[in-house]
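Here the complex is missing one protein chain, while the rest keep their positions.
Let's look at chain A:
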Amino acid sequence: MASVVPVKDKKLLEVKLGELPSWILMRDFSPSGIFGAFQRGYYRYYNKYINVKKGSISGITMVLACYVLFSYSFSYKHLNTPAGRSWAISEGNSQEGVV
């Protein structure tokens, strides 16, 4: 599908579905490119929620909630799969013991 603007310069929501693979391949995946992406994301969040005249506590609490979810995903294997849990194997322990 021909487009007027080059695919590389479009934002994600403007890219048509057929052009998506070529869009992904044309992104900058070098270390400085990835760092630039993190920096852009950080400043996007910062300028929207924290760097405002009347920033509320939700600016930080959203970050902390994401941190908790992130840590949970790290320890999911230990907590929920039978291989990670040691107390699930022992008998006579019918109650949840994990905090």
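One rule holds for everything that comes next: contacts are C-beta pairs under 8 Å (C-beta built on N, C-alpha and C of every residue); 3 or more make two chains touch, one makes a residue touch a chain; residues count from 1.
Going forward, contacts and distances are computed from a predicted model.
The UniProt record for the undisplayed chain lists the protein name "ATP synthase F(0) complex subunit a", from the options "ATP synthase F(0) complex subunit a", "ER membrane protein complex subunit 1", "NADH-ubiquinone oxidoreductase chain 2" or "Mediator of RNA polymerase II transcription subunit 31". The chain omitted from view is touched by exactly one of A:I24, A:A37 or A:V52, namely A:V52.
Set against the missing chain, the residues A:A37, A:I60 or A:A83 yield one that touches it, A:I60. Although one chain is hidden here, its contacts on chain A can still be listed: residues 42, 46, 50-55, 59-60, 63-64, 67-68, 71-72, 74-75, 78, 85-87, 90, 93, 95-99.
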